[in-house]
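What you see is the complex with one protein chain gone and the rest in place.
Chain nomenclature is as follows: A and B, assigned in order of appearance, with residue numbering initiated at 1 for each chain independently.
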Amino acid sequence: MSEPLLSLEDLTITYHTSSGPVPAVRGVSLYLARGGSLGLAGESGCGKSTLANSLLRLLPSGTDVSGRIRLDGNDVLDLSPGRLRAVRWTAGAIIFQGALHALNPVQTVGEQIAEPLLVHEILDSRQVARSRAAELLERVGMPAARANSYPHQLSGGQRQRVLIAMALACDPLLLIADEPTTALDLMVQAQVLALLEELRRERDLTLLFITHDLSVLTYICEDLAVMYAGRIVEHGPSGKVFADGAHPYTRALSAAFPTIGDPAARMAPSGLGGDPPTPGNLPVGCPFHPRCPLAEERCLVAEPELRPAGPDRGAACILV
Amino acid sequence: MNPLAEVEDLHIHFGPARAVDGVSLKIMPGEVLALVGESGSGKTTLVRAIQGLQPSTAGTMRLDGTTSAGSVRKHIRTIFHDPGVQMVFQDPTGALNPRQTVYEIVAEGLRISGQVTDEEQRVAMALSRAGLRPPESFFGRFPHEISGGQKQRVVIAGAMVMEPRLLLADEPVASLDASIRGEILALLRGLVDDHGLAVLVVTHDLGLAWNIADRVAVMYLGRIVETGPTEEILQRPRHPYTQALLSVVPEATGLEQQILTGEIPDPARIPTGCRFHPRCPLLQSGTLSPEIARRCVDDDPGIIGVEDVAAAACWAVIDAPQAG
Partner (left out) sequence: MSLAMQRRRATAARVGKQFRDSRSGMIGLGILAVFVVMALAAPLLADANQLNPVFARNAGNPQWATPGEFGPLGTDHIRRSVWAQFVWGSRVSLFVGLAATVLTILIGSVIGIVSGFFGRRTDAVLMRLTEWFLVIPFLPLAIVLASVLGRSVWNIIFVIGITSWPSTARLVRAQVLTVKQRLFVDRAKSLGAGGPHIVARHILPNVSGLILANATLAVPVSILTETTLAFLGLGDPASASWGKTLEEAFANGAMIRNAWWYFVPAGLGILAVVLAFTLVGRTLEEIANPRLGGDR
């Protein structure tokens, strides 16, 4: 079996804040094969965005990162600054959330898409870079003439397409999408997801898709990993994990996205009490136990490790 | 039974932009109506006008049969005000003044309307009904000391303390974590079931409508294009726009995906005839008869929204040959 394109081993990330250390990611291991697609689901405070940013070492300086991140054979955490800059955007690129803030308001979108091409010296003429940028815009479904527009002149969906074009500029192997469709309307979201799927197949991209919307992940990702309190609490094929989660949190999260037409969900909104835990303040034992409908005394003893829950599946719950 | 609230031919124009372009609605007591649409549909503008935060250009609103008091200004822009109508906002953090305590926030409505008797009791009752118990422990807290879900409950308590008959909820759970949405939605549904309240929920989330709504009205570019009981509209949609929306809902049940091209047009340049016709997959499929296709391009299908049964503003539906 060939080496996975992305592998994380026991990744632990701790922020240093004025109120003390905050463990945002606590020992995450995952593997993503070339050409595969993995969805990372979780709510606020679970650590998914921190994890995404760590893959290209985009976390604030002073953050403690331990464990291993291997991307296309490179040990990301060990790279020298020069090698790191070379790897960024060419091996892996990120599509950020909140397109309006991720784009420079005083540069045209064409210039911004061309920027990585020039920075990485893939093309050395401004002109050629600009025409490449226009090509990329067309590839993501926008007229090339729009390259001269400024971000504020574009709609939310168009800005998101610009971010995708930018991410593809250097032909990366891995595409990390951090909540790319969260602020978008239903139809625009469908358009963007279809585009991502098309691009993935066309360029044999590997996709890491991060979101809180579990239902979107089942559409676009083969595999799914659910994060809670900085750890992965379940993983497996996306359809199965969404439809029949082994971990009680996964089941609760799936139930929050009812299937239309399901009589069991009619007039019966389902959710959990309490709130997602704050990283600096985790409960003892299993961090989910205060909100878990199946919690027992055993759950307070220790935090469960991932254990097998079916073929290619795992869940971090002692009841599995 | 008489409707609790009625909106008749409401128009809200911002210069050439017709954000709400003729909407009629009726809401019965004890029901939840979900107003569904994408951004640019006018749903938020409509609800803000019903709450009195947005002047309207034309049309009337009635609560309990009496036309709402309005202040008529120079350009016939009226604003509706009625304490019987209260609102729950999309962003609970923004909706709470960071300098006020939870008690002051909930009591504010009472103080403004001069209802001074039993203030503490009423505040405690409202907090309790909204699921914040024991209510006294929340009195002195500030918004930054409570969680997102709790903030939304405070907003709901602040609305419920006024004993409204109609609650307007603008994307009430959109900014909350997915795992806690269920509880807030159950709370809203509970208020309807226990107190005979009517709720108008604005949302882009069709799953939410399936969860708690009795009826659904779908908006597109300032008009209601389809309306009817939830089961009907979400499982047997007849308007092509509703059909397309349902086909792309990730939680949809096996409908073939119809991804529309382009985006909602500018409300200052509303298409002629049926405003959806430039993007309509049904029209583009070529399966419509030439007479109906001509109507789609030339004739406006009109205003729907106050029918007792399911209705769709679509010529293919209106002009469909009746089943034998």
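Keep this in mind: a residue touches a chain if its C-beta (ideal position, glycine included) is under 8 Å from a C-beta of that chain, and two chains touch if they have at least 3 such contacts.
Since we're looking at a predicted model, the values are computed, not measured.
Shown chains touched by the hidden one, complex as a whole: B.
When the omitted chain is restored, the residue from B:30, B:59 or B:83 that touches it is B:83.
Of the candidate positions B:17, B:53 or B:318, contact with the hidden chain is made by B:53. Across B:22, B:109, B:135 or B:250, the residue that sits in touch with the chain not pictured is B:109. Only one of B:91, B:163, B:232 or B:300 touches the chain withheld from this view, namely B:91. Listed for chain B, the residues touching the missing chain in the whole complex are 51-53, 81, 83, 86-87, 89, 91, 93-101, 103-104, 108-109, 112-113, 139-140, 144, 155, 158, 162.
Just so we're on the same page, only the chains that are shown with their structure count from here on.
Listed in rising order, the residues of chain A touching chain B in the complex are 43-44, 155-157, 185-191, 194, 212-216, 218-219, 249, 252-253, 255-262, 265-276, 291. Across the complex, chain B meets chain A through its residues 38-39, 147-150, 177-186, 189, 204, 206-208, 210-212, 230-231, 234-235, 244-246, 248-253, 257, 259-261, 263-264.
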